[in-house]
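Heads up, one of the protein chains got dropped from this complex, but the rest are sitting where they should.
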Amino acid sequence: MPQPPLRHPGNHNNAMKTLIAIKEQHQSWVRDAFPNMHPLLLPLCNKPFIEYLIDFAILAGSREIRLLSDGSLMEIEEICQTGSRWGVELTYANIRPEDGERELLHKNRKFCNGSRTMILNGYTFIDYDKRLDYRVLANHSATGPIASCSTGSIAFAGPPEPAADDNPLPALRITPLDSLRSCYHIAMQILETGAERYVLPGYGSEPGCAIGRNVAIAKTAEIRKPVSIGNNVQLLPGTIIGPMAVIGSNVIIDKGSSISGSIIFDNTYIGEQLEIEGRIASGNTLIDPESGASVAMEDPHLLTGIHSATNSATLLRKTIHALAAAILILLQAIPVIILYPLLRLQGKWKNGPITQQAGLAETLAARLSLDRFPLLPKVLLGQLAIIGSAPRSNSPGCRPAVFSYAEAEDWPVTGSDAAIVERYHAVHSTPFNDIGMTIKALINRPHKRNAGAAA
Amino acid sequence: MNSSNITITLPGELRFIRLASKIASNTASLFTETRKTEAENWEFAHAFELAVSEAFTNAVVHAKKQAAPQPVTITFTLEERKLTIAMRDSNVPFSTRTPSPDPENYPENGYGLLLIRTVMDTVTLTRENDTNIITMSKTL
Partner (left out) sequence: MTITETTGSTHTIVTICGTLDASTAPDFRNSPAIADPSRTVVIDLDKMDFLDSSGLGALVGVLRRKQEANATILLSCMNPPVRKVFDITGTCKLFHIFDDTDAATDYAATYLRGR
């Protein structure tokens, strides 16, 4: 009759044990941001979160680690298994969401076996340094929390190991890992200062430049440290990676793009001629870590093929845009006739921010986007589109237009983001969709200008 | 590729659940793979023990009212690394049985199909000529 394999009881030499307790509520933001990623495997500088905790436990002299969760353990158990990969013995147990340290110790009493126990509670990042000796934690007699933050703590229970040592404990700081913003900042911090402090994956000829396996770097691609690159990555000609760039695994950075101050997560394609600065990119989503704003592209790629842009110059699109322009001309004609002379006289016919003293005429002109009126006839002539890219340049991938998609989208309009949004829509937008976007632009523009004045 | 077949018919009574699931797990242990770990081999056998226990219980518990217990037939198809089990019963159709429970309320009943679908690779429920057939398979 088949028997379940025996879990070997492990060392009986009373070495320090570690309990890692992470509750679902603290990890839920990761599930929302990255639906297919297990929170314990969230990569920080291409090293899964759980490995930092395991590394720290090993530094503190602990080889038996138990993972506690108030949710399902099946997924993480299948991936981490017995922990032999890291040279530790990993076991798993369920807890309840409301369990505190006392309950955790009660429920794992057999595991702790009277030894000194370190409890890593919460989804937090531990600022440790691999060059320091943390085994003093096991020898110390202090119990209770020795470091804590809003979402977690490091605590100890049980008697000190033999050769009790009351030398001062090394300073330990923990940072909450509670949002994309903190994840971004922690990853940047590790990139900047972490090569010495943590065991980071990748090979590098110099500190600050860690590169994984099977990475193809074109001759004209440039790497400016500090940079961390995962496995199976392609950097095409003309790309500039860094400074402060984290590239995950299975990533392609297409020609001429530059990545700085940003994290590109696994399985992401970055299109050509894009500037990604201070952002997080994952699959088809681009995220601003500070504001949390995100743009999801329908395609699984951030796409901007030059070939696709020229395809969109179809007769249908031109006709519809011309029609829209004609309607807009008719609608704006009367306000223009009335307001233009007034504003010309006042010298206010400029596209500047609306000040507090803005007169009625100026406000009205702004709300109706009358400043774009002179450009509308060009749409009828086919020289411009009604909506596309602005500035109205003729660079590859751009469709010069009266309004820009970036103005329509509620997106913080820095130059690089605008380019991505504009080129995406230039490729994917249908002519009818364009009309909707034009109306959106008409509505949103005054808001933007107000925001510009207020800022 | 050769495949072997085993067919067993058991009376549709609760007291035979254990026998059915033990036959399933013992059959699955024929598949021990030297390339896999002891744990993986054991997982494979346990998956069938659980799935058959659930399926057999289901077949018995949904007996037509006031009828004598109907036999349940289990067919095992053994391919090189894949075991397929088909269980046939002539009780009430699958569609009239209790639907999946609302997991938020942690009900007492209804987890059977969830468990089968989680531990098995493929699961199909069909009805043919008054017979319910549940087919499940797993590859080692």
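In order of appearance the chains are A and B, and numbering begins at 1 in each one.
Convention: a contact is a pair of C-beta atoms (placed from the backbone, for glycine too) under 8 Å apart; a residue touches a chain by one contact, two chains touch by 3 or more.
Only a predicted model underlies this, so the values are computations on that prediction, with no experimental measurement involved.
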Touching the absent chain when the full complex is considered, from B:Val61, B:Leu78, B:Val92 or B:Ile133: B:Val61
Touching the absent chain when the full complex is considered, from A:Gln81, A:Asn94, A:Thr319 or A:Thr363: A:Asn94
Option from A:Leu73, A:Ala218 or A:Leu380 whose C-beta touches the chain left out: A:Leu73
Sites on chain A contacted by the missing partner chain, in the whole complex: 4, 7, 70-74, 92-97, 103, 106-111
Footprint left on chain B by the chain that the document does not show: 14-15, 17-18, 21, 46, 49-50, 53-54, 57, 60-61, 103, 106-112, 114-115, 118-119
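Here is the rule we go by: only the chains that are shown with their structure count from here on.
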Whole-Å separation of chain centres (CA-atom averages), chain A against chain B: 44
